[in-house]
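Here the complex is missing one protein chain, while the rest keep their positions.
Let's turn to chain A:
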């Protein structure tokens, strides 16, 4: 006979899952709403998908977000990898200083970073656009990528690199044949996490986007003023579908290994 506390915990766990997934289910259901407002059900329809397909403004924002996401996630992951490999060559004390500096942006409110970055770009008279957006997102994503890659790199046996050298690999071959494949899973996880952070970012985008480079979250946010239509839900549904496909296809195992624990190597 299970105790009351056990059962309560079980129901609480189910409640948490429901709470987490209610918004996603609501988005999907309301995307098929044949109504001009999101909060009232007016029967089944797919017409908002048609509207979405013809909404060039929204689609160009989607394109900007995807481009910025890919660019900043790639740069952040590469930067994280380089930081990890470089720090492995540093002395103990220098390493502590460097990693402290690398992770500091994590605890600074994004709005402060955004204002600071805007001042920097202003001083440099840089035109706000894709480049500034990517750089801004890089400030936010790089510490996360570094955190993941650094942990995984530190868990590698340093003898593996020496063994590769001993077996005839020069520095590039050691990287290509040993370090990179061993870090593949954490690198994929870091990239996906950075892309997600960049794709959903509003605060940093507010300060660093320019004319013609409005990101999707900024566009959606601005639509609030004119009233949301189920078109947003249709877009959301497609994004959810896209994300699920990625996770099912590649990310699930890696994400769990890296975020829950384990060194990313079998056995």
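Everything below uses one rule, namely that contacts are C-beta pairs under 8 Å (C-beta built on N, C-alpha and C of every residue); 3 or more make two chains touch, one makes a residue touch a chain; residues count from 1.
The rule we apply is simple: contacts and distances are computed from a predicted model.
Matching "histidine kinase", "ABC transporter ATP-binding protein", "Fe-S cluster assembly protein SufD" or "Phenylacetic acid degradation protein PaaD" against the UniProt entry of the left-out chain gives the name "ABC transporter ATP-binding protein". Across A:28, A:85, A:118 or A:169, the single residue that touches the chain missing here is A:169. When you scan A:182, A:218 or A:232 for touch with the missing chain, the hit is A:182. Contact residues of chain A toward the unshown chain are 157, 159-160, 162-170, 173, 177-178, 181-182, 184, 265-267.
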